[in-house]
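First up is the structure itself, then whatever we jot down about it.
Apart from one protein chain that is not included, each protein chain of the complex appears where it belongs.
To keep things simple, chains are lettered A and B as they appear, and every chain counts its residues starting from 1.
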Amino acid sequence: MTAETDTAPAALAVRRPGGRIDAALVTILAGALILWFAPVGMGRYGTYVLTLWLVMAIAVMGLNLTLGVAGLKSLAQAAFMGIGAYATGLLTAKMGLSWYPAFAISAVATFAVGLVVGFPALRVKAHYLAFVTLAFTSLVWLFLRNEQWLTGGTFGLPNIPRPTLLGTRLDDALSFHRFVVVVTAALTLMIWWLMRSPWGRAFLALRENPVRAASLGVDVRAYTLLAFAIGSAYGGMAGALYAPLVEFIDPSPFAISASFFLLLMVVAGGSGYLFGPFIGALLGVVLPEWLRFTGGLYLIIFAAIVLLLLIVCPKGVLGLAEQALGAVVRRFRRTS
Amino acid sequence: MSEFLAYLIVGIATGSIYALAAIGFTLVWQTSQTINFAQGEFVMLPAILVLLAVKLLGVPIPVAVLIGAAAFVLIFGVGFKRAIVDPMLPHGVLPLAIATMSLAIIMKEGAKDGFSAEAQSFPSPFAADTVSILGTAVSVQFIMIIVVAFASIAALQWFVTRTRTGRQMQAAAQNPNVARILGIPVERMVMLTFIINAALAALASFLISPIYLAKFSNGETIGLFAFIAAIVGGFNQVRGALLGGILVGIFDSLAAAYVSTSYRLAVPLALLVLIILLKPEGLIGRKEERHV
Partner (left out) sequence: MSAVLEVEDLHKSFGGIKAVRGVSFSVRKGEILGIIGPNGCGKSTLFNCILGQLDPTAGRVRLNGEDVTGLRPSDLNRRGVGRTFQLLQVFPDLTVRENLILAGQEHHGSMIGRLFGPRDAGLTASADTMIGFFKLDHLADAKAGGLSYGQQKLLDAAMAFMAGPQIVLLDEPAGGVNLTMLASLKERLRAMNEELGATFVVIEHNMEFVMSLCTRVVVLAEGAVLAEGTPAEVRANPAVMEAYLGH
């Protein structure tokens, strides 16, 4: 053996699975640490906005999986968030259950509903799925609005308690924020794990070329359903955090327009990227807050910004960042 | 029975308006793969523009209608394609679909902030009389809506199938590459479909606003029903969108009358889900055979 063949595998090992993926892991942990301390001195409202950002990021992460990774255009994410929020709200506020089992039930229930709603995904072409899920979102919203005996209708569901940890209720904004930081970090790690597992490879194959994937033994049906159900469960878990965050829920944040909004966040952040949802949710949650000073015009300015952003970089913020990085690297290579 | 007939006629009338929106939707989808999620807002806005023209310019209604329609076709026919569809289409269908969602928000909020948050009455061009059909009093307005909508759709169908330009447009929609080789100006034909879409939306707007009043939030339901109509009929044909629109209109009208009003919306939605599950190619669409 020559020296060259000896060193080659070692050199490859550095670039192989390791490299970039570990950077992702470090980013998750560092991000969690920063967010743990971020709200210090921000006040109640600032902390609330920060927490809301993370909660929305969880929902967007789920949709990013179904859409950005497995390529399924779903407009049902707001409905899953609603199911999770109402399930948790009802179980904790009305039935006195602790938040933890309520969270687990919300996750399992939305996973199961996701399997059922995802079923049409197997039968219809991609753009039809958008309309099936759109119908589903409308039906869920109608149910939440009309079944007053259960959901409180348009009057909403008040007094949703915050979770307790080690015997104390997380009533103040900062401790609940930190609780959400930990949950978000755990859920991000799960997606990270999923995406680097063989499942992640199968999801990618499914999005890129389902016919070829099937010819290689990838069970298109099973993986499609799973991508949809896991994404839905993330919506449900986001809802289960949203309910105790706002402490009062009504049907309006779970309407069709909210589903559009979530989809918009996936694309604006960069669909298919692990951290795209955080950027997208930043645009969708924090930017409107900054635009509050414009009064009633904030929504119109927000939509215009997103529209311009999409025209300039259709692959989202992270897509643009990757392009820019690629250009820098190429220039660097050329000069060196 | 006579009550049923009245609801049926109302359903056909509103349904033919949904059909106008659905036809535009499918035309634009066929020629440029644009799923226009702002289609409902496209039907909402022209009436608002007309009222705005009356308010700001003080012109009489017929002049305002001409101004409103022209401005709308220019901005949301030509401008929409140039400014939004053209730059985004090379990057795939999804970013474009999201962009139309943003556009919908801008149109809706713009109508609210720039005009009014309240529903405004919109004058009907038709007499407020009723006529008796089989012993049922039916408003002339609904009859005239049906006549105007059907006449427009028939004219469109004639244009598409019987004129040279119309056939070129069809060819461009079905196979742009072959059309290009045959020397058809594909780009101009695609633009034509956007102009026709805007014109149909404006017509739908002027027909529906006297019934539902002109309000910024009207687009939500109209857009949803136009999508449902397009899918139920079978995404790829004018006839399909017409059939789908009328079915949706009738279902909606009968649901409002005989099902609880709070679940009225659920009936057309259920129709949509059923069609997609049982006959995804639509009632008179073409089927594609391929397994994955």
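Just so it is clear, contacts are C-beta pairs under 8 Å (C-beta built on N, C-alpha and C of every residue); 3 or more make two chains touch, one makes a residue touch a chain.
Remember, it's a predicted structure, so these values are computed and weren't measured experimentally.
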{"item": "Of A:I105, A:L204 or A:L291, the residue in touch with the unshown chain", "value": "A:L204"}
{"item": "Residue among A:V40, A:L166 or A:L216 touching the omitted chain", "value": "A:L216"}
{"item": "Interface residues of chain A (partner: the chain not displayed)", "value": "12, 15-17, 194, 196-199, 201-202, 204-205, 208-209, 211-222, 226"}
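By our rule, only the chains that are shown with their structure count from here on.
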{"item": "Geometric centre distance via CA averages, chain B-chain A, whole Å", "value": "33"}
{"item": "Parts of chain A lying in touch with chain B, wherever the complex brings them together", "value": "67, 73, 120, 123-125, 127-128, 130-132, 134-136, 138-139, 142, 145-146, 210-211, 214, 220, 256-257, 260, 263-264, 267-268, 271, 296-297, 299-300, 302-304, 306-307, 310-311, 314-315"}
{"item": "Complex contact set, residues of chain B against chain A", "value": "35, 37, 83-84, 87-88, 91-99, 101-106, 109-110, 112-113, 220, 224, 227-228, 231, 262-263, 265-266, 269-270, 272-273, 276-277, 280, 292"}
